[in-house]
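All protein chains but one are shown in place.
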Amino acid sequence: MWNEHVHERRDPSVGRIYPDGMHGAIAEGLRRELGERVSVSCATLEEPEHGLTAEALAATDVLTWWGHAAHDRVADAVVERVHARVLDGMGLLVLHSGHFSKIFKRLMGTTCALRWRSDPGGEREVIWTVNPGHPIAAGVPQPIVIPHQEMYGEYFDIPPPDELVFISSFAGGEVFRSGCCYRRGAGRVMYFSPGDQEFPVYHQPQVQRVIANAVAWCGEGATGNDLPSSRDGSSKRHWYLEGA
Amino acid sequence: MWNEHVHERRDPSVGRIYPDGMHGAIAEGLRRELGERVSVSCATLEEPEHGLTAEALAATDVLTWWGHAAHDRVADAVVERVHARVLDGMGLLVLHSGHFSKIFKRLMGTTCALRWRSDPGGEREVIWTVNPGHPIAAGVPQPIVIPHQEMYGEYFDIPPPDELVFISSFAGGEVFRSGCCYRRGAGRVMYFSPGDQEFPVYHQPQVQRVIANAVAWCGEGATGNDLPSSRDGSSKRHWYLEGA
Amino acid sequence: MWNEHVHERRDPSVGRIYPDGMHGAIAEGLRRELGERVSVSCATLEEPEHGLTAEALAATDVLTWWGHAAHDRVADAVVERVHARVLDGMGLLVLHSGHFSKIFKRLMGTTCALRWRSDPGGEREVIWTVNPGHPIAAGVPQPIVIPHQEMYGEYFDIPPPDELVFISSFAGGEVFRSGCCYRRGAGRVMYFSPGDQEFPVYHQPQVQRVIANAVAWCGEGATGNDLPSSRDGSSKRHWYLEGA
Partner (left out) sequence: MWNEHVHERRDPSVGRIYPDGMHGAIAEGLRRELGERVSVSCATLEEPEHGLTAEALAATDVLTWWGHAAHDRVADAVVERVHARVLDGMGLLVLHSGHFSKIFKRLMGTTCALRWRSDPGGEREVIWTVNPGHPIAAGVPQPIVIPHQEMYGEYFDIPPPDELVFISSFAGGEVFRSGCCYRRGAGRVMYFSPGDQEFPVYHQPQVQRVIANAVAWCGEGATGNDLPSSRDGSSKRHWYLEGA
């Protein structure tokens, strides 16, 4: 679980909502929903190599990512390391303003820009499941209503999702593809937009349920298959079918 | 252009909005937007074979479909004929309540059920483009606002669209995948949900523009390629690569 | 597990390869790969209602389907019952010549026709994983080589798969999308083409592994979400967001 962990310490309004950091609230939900299936560790921007050393990543099945104020302070070398690890099979769950993180833009190949509106007090977001057989939607009410949230609206400049799970509406009339799944190499990537530092979204049990489902889904990517991986991506693989 | 043409003659409220039938309003928009690129004919339920004879279909590049009150009165043999013609390359544009037509359910393989709410006066629908490079979105404002419309909401039980072009929100907070593209055999199918007999949606120029774009897109399906077509679908094709 | 069970009893060449029926070989592989995770029952064409009563289907998480010589003898009412159950969340794994079964054509909405060539002795099929992070490819070698197999080739008239997992080549130079995943309603559908009554394909452990993976994947569809299901598909759902 990665969090830049800037807002919680800098902005009193955020610190009151998330005294243990947003990662604290998210971790609490994961432990409740997934129990012993999951072992949670947290890393933040200020740690050496942002806590994302080669050893740490090798031991990680799924990485969650929250960033906003400090995208530019994430080192490019760390981004490349995370990128290679995703293609090798690690899951990545990108949350909310993480849509503008270096790692998400690197994986998507697009600007990942969107429309937004941030009014004091926020506005109602309603999250609809459009893929009811998807495991990320399991046990999720139709719809989830978030009373106070920042608006994120279309056009969201991402590749067409391989699987679209959720679409949100906002009180202002906007819509947003709020739950998007991608397969990249042997890894899985999900983007889930609800969640903001100014509102207690990550304390809402229904949102925690989606995040737990998403972590479980993202973790099913690695299969140990023989593929031209990012590790040898610098040279193409010269290959013969035995006996062909 | 196919219209069951029941509401306009039966319900005075509909006849006042569409004195020439809904197909009249749609045809007017097509002629304005596409000019000499298109030649429009109309067929209705009451004609022999509903106006959809083998000859008529063979001469048709794109068929638009509006039905609501009389889905069950469309003959199965005609549905099978239209189905075969779509797989052979004819485009099909299904409008609004046509989601429950026999032909659309036949092509989708699902129930095509949805949530709905029909209040007198309707409610605001806002249509967002989520695929800005798609030709069906060309020249379409972001968003289109329809002041009065019946609500159609998720979950909409369709296969995941091959290309999702529009998503709508409604005043009640619902969302809907309102512009969905499919490729089936050599043919193209689009579903576009805006449009209702009780509101003048098909007179709105922006909606007419989308319909014209959709007709143009649906018409690009037939390529004359050699494929196991619906015509010989009853037997598999026994085949050798020459000289293999 | 459904098998029409005609060839094994009628054709001595098939009976020698599959003395317990093709379903016997498939079941053996499932038990070895999935162990206590799975409880296997078999049903055949000759049983009342083909063994697919409402009770049997309600108790089934995943149905596998093998048919060839007797597609037309499967009752339409049973097909509709299986179809409804799939949309309600049951998984369906369609094997080999099942591509022309009523239930697969019903779900796909296309002809499901393909090219084919059946020489005595068959020819080499090589199966390649093109989606290495997909659970159906887990632990599967790259490639699987089947020494003797009937050729199935493109164009295969199916909707573009929601997830394409395998592509095969044949000695004659043909290719085939041999592992195709679909989501329909709350259910999951997979088509896997290898397997033929004249060759011992279903005894090959690598093929059994794919089938076990596919059964596990197909079984994850049902989530109990509130969706307009096939059960009430005959009427649209009139609906209000509480407090909207």
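A, B and C label the chains in the order they appear, each numbered from 1.
The rule is simple: contacts are C-beta pairs under 8 Å (C-beta built on N, C-alpha and C of every residue); 3 or more make two chains touch, one makes a residue touch a chain.
This structure is a prediction, so every number in the text was calculated from the model and none was measured.
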item: Residue, one of A:132, A:173 or A:219, that touches the chain absent here; value: A:173
item: Residue touching the undisplayed chain, where the options are A:54, A:77 or A:113; value: A:113
item: Residues from chain C at the interface with the omitted partner, ascending; value: 124, 126, 128-132, 142-143, 145, 153-156, 160, 163-164, 167-171, 173-175, 177
item: Absent chain, residues of chain B that touch it; value: 89, 126, 129, 131-135, 137-143, 145, 162-163, 183, 185-188, 220-227, 241
item: Residue numbers in chain A that touch the chain omitted from display; value: 87, 100, 106-117, 153, 155, 157, 159-160, 162, 172-174, 182-185, 225, 227-230, 232-233, 236-241, 244
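Definition applied: only the chains that are shown with their structure count from here on.
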item: For chain A paired with chain B, centre-to-centre distance based on mean C-alpha positions, whole Å; value: 36
item: Euclidean distance of C-alpha centroids - chain A vs chain C, Å; value: 33
item: Contacts with two or more other chains, residues of chain C listed in rising order; value: 162, 183, 185, 225, 227, 241
